[in-house]
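Quick one: the structure is below, and I'll ask about it shortly.
Every protein chain of the complex appears in place save one, which is left out.
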Amino acid sequence: MKLKTALLGAAAAVALTPVMATADAHTGERGRDGEVKVIYWQAVSILNPFLSGGTKDVEGASLILEPLGRYDQDGNLVPFLATEIPTVANGGVSEDLTTITWKLKEGILWSDGTPFTSADVVFTAEYCMHPEGGCAQLAKFEGVENVEAIDDLTVKVTFNEPKPNPYLPFMGGQSPILQAAQFAECTGARAPECTDENFNPIGTGPFTVTEFRPNDVITMAANPNYRDASKPAFATLTLKGGGDAAAAGRAVLETGEYDYAWNLQLAPEVIANMAAAGKGVPVSAFGTLVERLEMNMTDPSPDLPEGERSTAKHPHPILSDIRVREALSIAIDRDLLVEIGYGQAGRATCNLVPAPAMYASDNTSCMPQDLDRARALLDEAGWSDTNGDGVRDKDGKKLALLYQTSVNAVRQDFQALIKQWWEEIGVEVELRQIDASVYFGGDPGSPDTFQRFYADVEMYANNFDGTDPEAYLAAYTCDKIPSPETQWQGENINRFCDPAYEELLAELGRTGDLDERGRIAKALNDMLTKDSHVIVGLVDRGRVSAHSNTLGGVILNTWDSELWNAADWYRTE
Amino acid sequence: MLTFTIRRLILSVPTLLFIALVIFLLLELAPGDPMAQVPMTVPPEVKEKMRLALGLGEPGHIRFWKWLVQFFWIEPLNLFDHYFGTTFAEGKLRVISWQTRSPVMDIVVQRLPQTLWVVGMAYIVGVLIALPIGIYSAYRQYSLFDQAGTFVSMIGYSVPPFFSGVLLIVIFSVQLGWFPSIYDTTHVVNDWASFKVQLRQMIMPVMVLALQTTAQISRYMRASMLDNLNQDYVRTARSKGMSEMVVVMVHVLRNSMIPVVTVIALGVPSIFGGAIITEQVFKVNGIGQLLITAIQANDLPMVQTLTFIFAILIVVFNLIADILYGVLDPRIRYD
Partner (left out) sequence: MTEPVRANTAVVPPQPVRVAPAPRSQWWGVWDQFRTHKGALAGLGFFVFILLAVTLGPLLWTIDPTFIDIRARNQGPSLAHPFGTDQLGRDTLARMISGGRTSVSVGLMAMVLSLILGTLVGVLAGYFKRLDGLLMRFTDLFLALPLLPLLLVIILLFRDPLRAAFGPETGIFILIVGVIGITSWMQTARIVRGDVLALKEREFVLAARSIGTPNRRMITRHILPNVLSPIMVSATLGIANAIITESALSFLGLGFPSDFPTWGRLLFDSTDYLQQYPERVMWPGLAISLTVLSVNYIGDGLRDALDPRIRGR
């Protein structure tokens, strides 16, 4: 039964529904608990996630706009505007995996009182797939051939090829449903002109916008037409933005001015000290975000002519040797990195895909730290300290590396620690930090982007949307290597290129069986980590947020918007 | 002086156009990409489409021309429409921010109140404190007052706001709980009680900013007064039997104002520029925060427009300073 695509979520989703219901222990009339104040240290710019894609914007919009289904805190799929998650088992997904049919809940109203129908879902697909719209979530609609309304409450999505993971469009905070009536005039090139619509979308979610001040603050009121008459418990919601993580944490944990603070990227002891004030509690959860080192497989030397640096033309003179890469990896004490940088919100990992469990490899080959073996590996590779200056060399070339990352307090501590360990095994390290807006931007004119990789080793974190790692693993193919020909765009940052990997990846694309998918994904993960050490996993990074002691119902979710269940929030006395 | 002013005003047009061009080229050349804040999970092909949708596919000179037209023609038309209810600008594309996809000028107008309340107020407070301190410090050089003033202002100037702001928050918000640590930009002042709330929330950022202004201006005031206090004309004035008050406050002060006027005039445009770090620390979200977020997101239309408005103010206030020189010292002539 190869099409046992009862994808992990669906079954569990049914099991979860009662859990959601228990939140209703705190029932009462809508708006009974007054105001709730949320602080995001990155301010929301726009409430249309199709035009921005920034996490802050997606999460802000998730209070107003809803998708058909979301991921819950365990990565399971939960229906929101749909009656159930379609699966092969319940007939919602066709046997050949090319169509998925969503049944919408009955009687759902937009906040303006008009009924929500399948036409809105079809419109949303048209809106995002418009060739001139510049939709940020276009990848969610990749392979979608047709979206049609079967009747008022049924939508059928047809793909141009079998989709083992059909839960991309209309699923999760990134692709919620827009109201067709409101956005009808806003498709294509006109999308950015619709300021009012983008700032005040009509939604089905628990709140509606009262006033939107871009990059500053949003005031919201409870949606009078929300489907559950007892929700949301709060009559108004303020979403303030700006400042930094420390200030946001202080406002919730120490002064109690705010109820919820998003993404507190702070040293664990700073958070612990703030929490000691007793006004609120930090909460943490894990997702798929992995802080990793990428080893450059190509030569970034500035002596090469421009256009050949960091390209496949020149293999890296030092890092092409797997023994060197492995030595660098096992010289790192990951547990210490976790303790210093993330505390409760981090776990040491050697993997690229750390979760969900069925896709996560049990690879722990990089742990524990073993400096002696690292030295032995370097000796074996022919790197030895011939002139006694503490730095290994070979054929007159020093074992010196340039190690770059973005500006970030925790990353700088990591750099300092790793530099010391590498120096202990005889590697000279130069550190470099780059402003995040340059580093993570794709400006082909800048030598400092992470794609261009004009360094030997670089560090950053990445994750994948939802629970299926296929697209994530597909980044490491030869044709996705950034190069001058591709304007330095591309996701294969370390320039890994292995036909065996691509073969296995193609197999993953053809496989619908879940257990089999898990096995292949793990094998792919191991090829990049354990077997080749081109990606050196460091820390599986969780998310830390904080809520005040009087805010109940918060369930931190790293698989979807953090504000996914704001409708269930309430005030405890 | 009038012809000088008119000539300078006319000259400032090509100057400003040139500045606009340099700013544009600078932003073009700067590394950075509006896609930097889009998560890495969005694939590069989609990012490329988003770039095209922002108009980045067009060559630079066309984008610069479009911006010029939007800024100098369509925006004023919109303003006209706004006041007179006409519809000249209907359907014409205004300067649109890439982050928010909304007209830049609307956001600027939205940010002005908190910027003027906090940064403007801090500047006025700072100048009003600085002038008497500078004058008295010079008049009683090396007195206890002067020494204390020097000490406080130099410490105040050398402690950066990213530290002093946090220190104030820890003391007054966390420990004492007197003032809010987060500025509420939606707060409306309509009666005495709400005015007090406003006062409470602006007192800390104003203190931090005013300290810097005071330190700087009082030092220049003091130095300039000292230069003049032992000039011959002061001795002459005194020997003529003029009162000390008149000598110091009229003769010496007037002659000492030139550097101070320069510094103050240079400072006024920066009110509009906002106070990036202080705004960030207290979450005032004024124009400084708008500019820095726009720069971080590589929102070029926003950065270009804000910087250009800033440039206009600089040119205008430097002209005002030049005119004031002539008023303070009639011997200075430009003609």
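So that you can tell them apart, the chains are marked A and B in the order they are listed, and the count of residues begins at 1 in each.
Please note the rule applied: a residue touches a chain if its C-beta (ideal position, glycine included) is under 8 Å from a C-beta of that chain, and two chains touch if they have at least 3 such contacts.
Remember, predicted model here, so these are calculated numbers, not experimental data.
Considering the entire complex, the omitted chain makes contact with A, B.
Remark: the omitted chain is touched by one listed residue; of A:104, A:251, A:266 or A:295 this is A:266. Across A:150, A:184 or A:416, the residue that sits in touch with the chain not pictured is A:416. Set against the missing chain, the residues A:285, A:336 or A:478 yield one that touches it, A:336.
Considering the full assembly, B:155 is the residue among B:6, B:109, B:155 or B:327 that touches the omitted chain.
Screening B:100, B:289 or B:307 against the full complex identifies B:307 as the residue touching the chain left out. Chain B residues in contact with the hidden partner, per the touch definition given at the top, are 11, 15, 18-19, 22-23, 26-27, 29-32, 138-142, 147, 150-151, 154-155, 157-160, 162-163, 166-167, 170, 174, 215-216, 219-220, 223-224, 226-227, 229-230, 238-239, 255, 258-259, 261-263, 266, 269, 277, 291-292, 295, 303, 307-308, 310-311, 314-315, 318, 321, 325, 329, 331-332. Residues of chain A that touch the chain left out of the display are 246, 266-267, 269-270, 273, 302, 336, 340, 406-407, 409, 412-413, 415-417, 419-420, 430-436, 438-439, 446-448.
In this text, only the chains that are shown with their structure count from here on.
Rounded to whole angstrom units, the spacing between the C-alpha centres of chain A and chain B is 38. Residues 39, 43, 45-46, 48, 51-55, 131-139, 189, 191-195, 198-199, 211, 213-217, 219, 238, 240-244, 246-247, 250-251, 254-255, 257-258, 277, 435-443, 445-449, 462-465, 471-472, 486, 489-491 of chain A are the ones touching chain B in the complex. Touching chain A in their complex are the following residues of chain B: 29, 31-44, 46-54, 93, 96-97, 99-103, 106-107, 110-111, 166, 169, 173-174, 177, 180-182, 184-186, 279-283, 285, 289-290, 293, 295-298.
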